[in-house]
Each structure stands twice: as C-alpha cells, then as structure tokens.
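Next up is a structure, given as structure tokens.
Excluded from the complex is one protein chain; the other protein chains are retained at their positions.
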Amino acid sequence: MEAYLLNLVILISIYSILASTLNFIMGYAGIYSLAHAVFFGVGAYAGTFVATHFSASIFFTLPAAMIAGAVLSLILALPALRVRGEYFVAASLGLQVLAVTIFSEWKSVTGGIGGLIGIPPLDIAGFEVFKPNQFVFVTVVGLIIVLFIINRLVHSSFGRSLRAIRDSESAAAAFGKNVPLIKTISVVISSALTAVAGVMYASYLSFINVESFTLDTSVLIMAMVIIGGTGTQAGPIIGAALLLLLPSLISYLDFLPQTEIGSIQQIIYGLGMALLMIYRPGGIVGLKKQSGGGKK
Amino acid sequence: MVSSQVDTQEVLMEIRNVDRAFGGVKAVDNVSMDLRAGIITTLVGPNGAGKTTLFNLITGELSKDSGTIKWLGQPINRIKPFQAARAGILRTFQDLRLFNEMSVEDNILTSIEANSVPLPMAKSQRKARREKVEYALSRTGLIDKRHIRAKDLAYAERKFLSMARVMATDARLWLLDEPASGLDPNSYEKFLEILREEVKQGVTVCIIEHNLDIVIGISDRIAFLDRGKLLADDEPQTVLNDPDLRAIYFGERT
Amino acid sequence: MKQIKLIFAAISCMSILSFGTAAAEDHTIGALFPLSGPNATYGDVFMSGSDLAVEHINADKMLSGPLSIAYEDSQGLPQPAVVGMTKLVNVTNVPYVLSAFTGVSKAISTLGNRNEVVAVNGGGVGPDLAALGEYFWNVIPLVNLEVRAVMPYLIKEQGIKRVVLIYIDDPFGNSILDELESTLESAGGELIETMSVPTTAQQFSGIAAKVRAAKPDAVYIASYGAQQIQIVKQLRDNGVDQQLITYSGYLVPDALALPESEGIIATGQGVNYNSEDPVTKRFVADYTAKYNRAPTAYNVNYYNATYLFALLAQALEAEGKEVTGANLLAKRKEIGTFDLVGGNVSFQENGTLLFPIQVKTIKNGKTEVLDTIDFGK
Partner (left out) sequence: MLALQLTITGLQTGALYALTAVGFSLIFGSTRIFHFAHGATFIIAAYLFYFVNVSGYGVVLGIAAATAGAIAFGLLLNRFVYVPIQRDEGSFFTVFVASFGIGIVIQNIVGMIFGRGFVTVQTPLSFSVELMDGLYVSPLAWISMLCAVVFFGILWCFLRYSNLGLSLRALADNPELVKAFGLNPRYISACAFTIGSILVVPAAIISGATSGLNPAMGHHVMLISLAATIVGGIGSVAGTLLAGLALGLAESLALLYVDSQWTEAVTFAILFLFIIVRPSGLLGRSAAH
C-alpha cells in the first residue's frame, strides 16, 4: 500500500512539474503549446544518454538535459514569435508529430519504439536513488524547486511582462517590452525545467520509449493545466493529481466494466475539458481566484 | 504650412514627408510636422483621416513607405515599438488594450518595467517604482481599485487606467488616442485637470480628439488631417475658424 | 507549500481505496497482466492458465505452504507496469513475477534485475525479450524461431526464393528483418525488398504497388493486431496474389475469419495436446473441464510459468534453501530441463524455452498443420 502511494506521489510530482512548466508559458505568456511532451522526451533521452555514456550523477544529467531542452526549445520559440493563436497551435502540433517520428527513428539514441532499458538510478553525490521511498523525496524536492523558480518568476517583473504580453502584445510593446526576447526566454526556461521532469521520469521507470512522449501526453498535460486552472499556481498540480488519481477512483466503482476504465477516464477528462470551457474557462482553481496578480 | 507663435519651444519630434499607403490608398500622405516640448498638440480630422496611422508610424508599429522622423534630433526611422517606449515615446490606444486579466496596480507596474531578462532589482529602484505607481493611482483616483482586475472596471475607470499607465512612466512624449471619448462631464473635467497638470510638469502631449469642446479646452496647437494629408498645423483659433476645415470636419464636404 | 499539502491531502483520501493486497501466504508470486484497458481480454486468458496451475500445485501440496498469485494491473503499458512491479518487489516482496507484452516486459526487466526478482514472459514474442538479463525468462518460443522454421520449409517444399518483407517499424519488426535476412541467406532464398510501416499506418495501397513492382515469390508480413489484418486485406485488394507468410500473432479469430486470409502460411508454437505425458494430460483435461473450452498456447505458457516456479521452489525447499530470485535462477540453471505441458522442455542459455514450431496454413477459416519443426532434438 505504502509503495503504491509513494508511486502515485512520485508520478504526481513529475506530472506536476510538467503541468506547471506548461502553465508557465500557456497561462502566463499565452503560448498554447501542444508540444510539451517533446521537451519532456528531450530531457528524458538527453539525461539517459549522459547517464549511460558518461555519468549517472545528477550534476551531469540534469544540466545536460536542461541545456538540450533549452536549445531545442528555440525551435518552438520560432513560430511563437512569428504567429499567434491557431497558427501557433498548428505549428506546435507539427513539431510534436515531427518529434515523435524522430524519437522513433533515431534508434541509436532513443531506442525507437523499443525504447531504452536499464537506465541507471539517479546518482546524487555518489548515493544511488531508486527505491520509491527515497525517490519520492527527490521528486517532491524537485517539484518544490521548480515551483519556487516559477513562483519567483511569475511574481517578478518578468512574470508581469509575460501576462502583459498575453493580454495585449501590442500594448506590452508600446510600454517597452521586448516581446520576442521575453517570449523566447519564457519558452527556454519552461523547456529547461520540463527536461528535469524527463530525467526523473527516465531514471525512475528505468525504461523509456517514444510512447511516453506522444501527442497524447501533450494533451494530457494540457488537460491537467486547463482542468486545474490556467494561469494559477495550484491549478496545474491539482489537475495533475486529479487526472492521475482518476483511474484508481474509477476502478473503485465496481459496477463499471474493468476493461473500459481507460475509456471512461478519457471520457471524463474530455467532458471535463468541454464543460469547463463552457462554464468555467478558468478551471477548478480559477473560479475562486479573482486576479492573476498578487503581492509584490 | 502656416506659421506658428510657439516657435520658441524646443522641437522634440520632427516629422518630414512621411507616407504610408494601404493597398493603393494613402493613409498618411506626405505629412510633415513638429511636436514641440511642453505643449498639447491636438490631431483632429474626420474618421479615416490617418490620425491613428500617424501614431503607429511614429512608434514603429507600422513601417513608413517613405519619409523620416527624428526624435531629439536623432532619426528613429526603423525603431520598434518597445524601443520607442524606452526612448520616451509612449502611447495609448483607442481601444485601450489594457492588460485585462491583471490588477490595476499590476497594469501600472508592468508599464514602467522595461527590463526583459528576469534579474533581481535593487531596493532603491523598487522604492522609486513603488512611488510612481502610488502617484499614478492617486492622481487618477484608482487607489481604492488597485486590486481589481482591469476588465472588471467601469468604462471611465478603464480610461483612467489607460492614462495612469502612461503617467507612471518617465516618458517625455505622450501620444494619446482619443483618451476622453465617451467620458461623462465629471470624469472629463478630472481628465483635463490631470492633463494640464502633467503638461505643467513638463510632459509633451499629442492627442487625437473629436470632441470640439475638449479640443478647444486643451489645445495649444491643432493639426488638421484629412484623407492622410495635413491640411493645417497652427494656433487653435486659426484652425477652428477656417471655414474650409470646418466644412470638412462637420461633414459638409462638397 | 500549500500545493504540496493539497497533494498529500488528496493522496490520503486515496488510502481508503486501498487495493486488496494478497494475504501473506507462505508463497506468493506476482503477475503483471492487463486487467483493464483495451487489452484486458488477454489478462483473462493468461489468468486462466496461471490460476489452474495454482490449483494443481496446492492440491498436490508441492510446496510447504499454499501458493497464491498477487495480480497487478499493467494495462499492457510500460508506466502502469512499472508502478505495479515496484509494488510487487517492494511491498508484496515476491521472488517471481509473471509478465506479458513486450513493452511491459522490457519496462520491468531493469527492476527485476536490480532487485533480483525473476520475471517470466509467456505472451510476448519479440526477440529482444531474450536479451533482458539473467532474471528475465521466456516460456514461449520467440518469433525468430518461427522465421527459422518457416523459411527453409517453404524454400524446400514450395520453391519460394524471392521474398519481400513488410515489417512494422519497431523492435519486433526490425528483429524479423534481421532474422529473415540471415535465414534466407543460409537457406538459399533472397530478400529482394523490405518495406517498413509505422505503427499507426492503415493505408497500404502504395505498399501494395511497390510489392507488385518487386515481383516476389512470397511476401512475409511482420506486424500485429489490426494493422496486420489490414495489410493482408489491402495487399489482396490491390492485386498482390503471391503467397503471404506470417507468424503466430496472426492466428486470432478476427484474422481467421477474413476471406483474404485463405491460403496464408503462418507459424506457431507447437503444443502436442494429445501427448501421453501426465502433466499435459492433466492440464488438458482439467482446463477443458474448468473453462469449458480447449486450451490455447497462452494458457499453456502461463500454466507452465507458474508450474515452473513450483518445481524450482520445491527443489529449493528440499535442500532447505530460501526461495529467492537468486536461488530460483541458480536452480533453473542447475536443472535445465523440466516436465511441463507439451513435454520435456529445456531452457536455452539466454533463459528462453525451446519449443517445437508448427507451420500452418489457413483453410476455410481454420488452421491446418503442414509440418512441425523441432529444434530441441
């Protein structure tokens, strides 16, 4: 039981990092990316590559993954600077599909669909972490650090600039915001932090393959943000917890056929997305919240 | 161009032979004018005369087809909007473009922060920033509304917030696009008062306005645009008494 | 932080939903089967085999205490499988886990090796399952064996020389590609063209055109599930009338019912259900009685996997050794050959059981055995 809960906490922490980093660009900068799983994957593959070829120490794997995520995120920044709205969503979709093909075909690095096995445990200053009761601390601490960074950014002038750009790009520029630069920085930060989740995920499961980084994952992360509450800090975490607990909650309902649990879960979150958009576009947390601002 | 009596004032901005066409229609047609320090210049003219386009050309929102604009003696022909703002040229928008999801306070705060890279700020800087926000809040009477989201404000309050964003900055030139339109008499008295006060403190204003009462009440100088052409740029009385211009303005064009 | 507290609050709510953990029996082994989701029907198939084995083992009192299986839901996917495996390894503390599906097996193999827990596959046939380390065993012949059986047979019996391969672009398909290349070369055939298809593809008329242009004697199709059926149908629709060859994965009711399947050659694990040895006789009789249907290879494999544990644990107990993953592995290597359903079978060096392979053809929606190829002897 305990290990089961630890597992859930670990996965919820990892997905909370993903949802929070997506929320950072989606909720604060208005960059609606459907390619978030790409950077999750880049982090996972880069971290694994370093861990299996050089050193499993997080002092190597994390920076490598973050740099890889940051550099590749410039590809996402490119359309983000050029276009908005529907066009950007379409561009990010295109990027997601491209990335999945590359993840499946670049077999020497990614192992293709077969994936990579035997990924070493996290090595923190010589201490190998893989047992769930230890790993849980790493992921929770990781989540707290990521949340802290995002929290600081959001409540700084940078965060205000992002929200200003989201609300009116032309007005933000008219008040001296270097919109392309700010957007690029936000995408780079978000992707670098996303890559951290990738490293944790890979070394926790000790196995990754492309199926963890497909459009479905991007949609799941997006759903976590939206259902939890876009542009709020607690929202993505609540969304992540809710969607990851959903299968267990549903399986508790005995009258439902076990074989349909996956479908029922998806129907619930699909309906949740649609209904929230009609009645509460702000998400679960959003409805209580009155302003995106806070104290300075 | 007609001569002027405020030639003594320093020229902040020099606009020379500026053109801009949209698909064959000249929105701004060979416009040359000066914006002088410490006065209020009003842009008047019928709808579609090219007034807002002129603002967009000055701040770099749109690119000119030809012509030059100098700011403090330096050409700023390829300036981008954010650079214009940092150089001290700020504008408001006809449709306000407030940061709707942000609080009143954050709206003002973010308008005076022009840094792009997320780095910490010195304490003294933060204090100075604080004071400017308080100043703008109190002058526009939004002090009680500071935590309200911009989109939840009443119409007049939104207009004042649009002004407050500009007031908190150190900009030398304000380009105001119909800031008083639709205001009730009380609000617009307050608005005029704020504007006069700010000009007294050394701000230069160029304002697009339709309401003749306001135009008469505040203008030190009036520039008259029609179909992209600058028809007059002179003392208020001279322009307003010109029968041809009156005819155009009131739609009695032949 | 407020958010973290919220998570913990949510998690503690969840604890009421505790999943029934297996009671602490004398012997417990784990199983990671798809019990929910689209592949859940397989879970039932696998369980019917392993459950029967448990009944037999406990009825015979093979072990000092009763044996039970702690089932965990893998959904047939890597991530839930790892979650389930972690629980089996750290909480239930089992020495031996039954696994199914290639992705699941690969995902849990590292955990198995790290914690010295044996994982046994009886469902997946991807050849890389043979290379997942000491603690990963297969009680099912992998697909490379099937290729090695069918190609020499066809070259000899039907004079097939020029073969085109259509394969799914994943480890399974790629290993068939490797295997087919080397088998054909040594058997005197030729692989004239290979075409890979992505896992999600469903349009194969272009592929069919390329196949026709290559003018082969036969086409080997290496995919699975619905895609494999689509490939067969669309090849036939688009004028490919050559011999089609495939492997055990095709022998499912949906495919057999397809009119286009007529005449296809497929291979499969050969289990002689009419064998006279007591283990097989008892299995066939009791399975048919209990489930009211004839057993299939999957039922056999998970019966065997469970029964194998009992044999090894029995031997360990007789020596007074503890039943741990490490000891089970040592014991398996020591004994090597076991009496399981289907006869006396032996493990290869890489932990994979050798089974005879049957070459079959589909006639009127039913399979017909053409030949049985026995590698062991």
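Note that the chains take the letters A, B and C in the order they are written out, and that residue 1 is the start of every chain.
FYI, contacts are C-beta pairs under 8 Å (C-beta built on N, C-alpha and C of every residue); 3 or more make two chains touch, one makes a residue touch a chain.
Model, not experiment: these values are computed from the prediction.
Novice: Can you list the shown chains that the absent chain is in touch with?
Specialist: Output: missing chain touches A, C.
Novice: For the chain left out of this view, which of C:Ala201, C:Ile335, C:Leu354 or C:Leu370 touches it?
Specialist: Result: among the candidates, C:Ala201 touches the missing chain.
Novice: Which parts of subunit A face the unshown chain closely enough to count as touching?
Specialist: On the subunit A side, contact with the omitted chain comes from 32, 78-79, 82-91, 93-95, 97-98, 101-102, 104-105, 215, 219, 222-223, 226, 260, 263-264, 266-267, 269-275, 277-278, 281.
Novice: Over the whole complex, note the residues of subunit C touching the chain we left out.
Specialist: So the residues of subunit C touching the missing chain come out as 38, 169, 195-198, 200-210, 212-213, 225-227, 229-230, 233-234, 237-239, 254.
Here is the rule we go by: only the chains that are shown with their structure count from here on.
Novice: Going by CA means, which chain is nearest the middle of everything shown?
Specialist: A
Novice: Find the chain most remote from subunit C, comparing centres computed as mean CA coordinates.
Specialist: The most distant chain relative to subunit C turns out to be B.
Novice: Please report how many Å separate the Cα centroid of subunit B from that of subunit C, as a whole number.
Specialist: 75
Novice: Calculate how many whole Å lie between the centre of subunit A and the centre of subunit B, each centre taken as the average of the chain's C-alpha atoms.
Specialist: For subunit A versus subunit B, the centre distance works out to 42 Å.
Novice: Once you find the CA centre of subunit A and the CA centre of subunit C, what distance in Å lies between them?
Specialist: Whole-Å distance between the two chain centres: 34.
Novice: Of all residues in subunit A, which touch subunit C in the complex?
Specialist: Its residues touching subunit C are 1-5, 7-9, 11-13, 16, 104-105, 112-115, 117-119, 121, 130-132, 140, 143-144, 147, 204-207, 209, 211-212, 233-234, 237-238, 241-242, 245, 247-249, 251-252, 258-262.
Novice: Which of the residues in subunit B end up touching subunit A in this complex?
Specialist: So the residues of subunit B in touch with subunit A come to 59, 61, 80-82, 84-86, 90-91, 93, 97-103, 105-106, 109-118, 120-121, 147-149, 165, 169.
Novice: Which of the residues in subunit A end up touching subunit B in this complex?
Specialist: So the residues of subunit A in touch with subunit B come to 153, 156-158, 160-161, 163-164, 166-168, 170-179, 181-182, 185, 189, 231, 290-293, 296.
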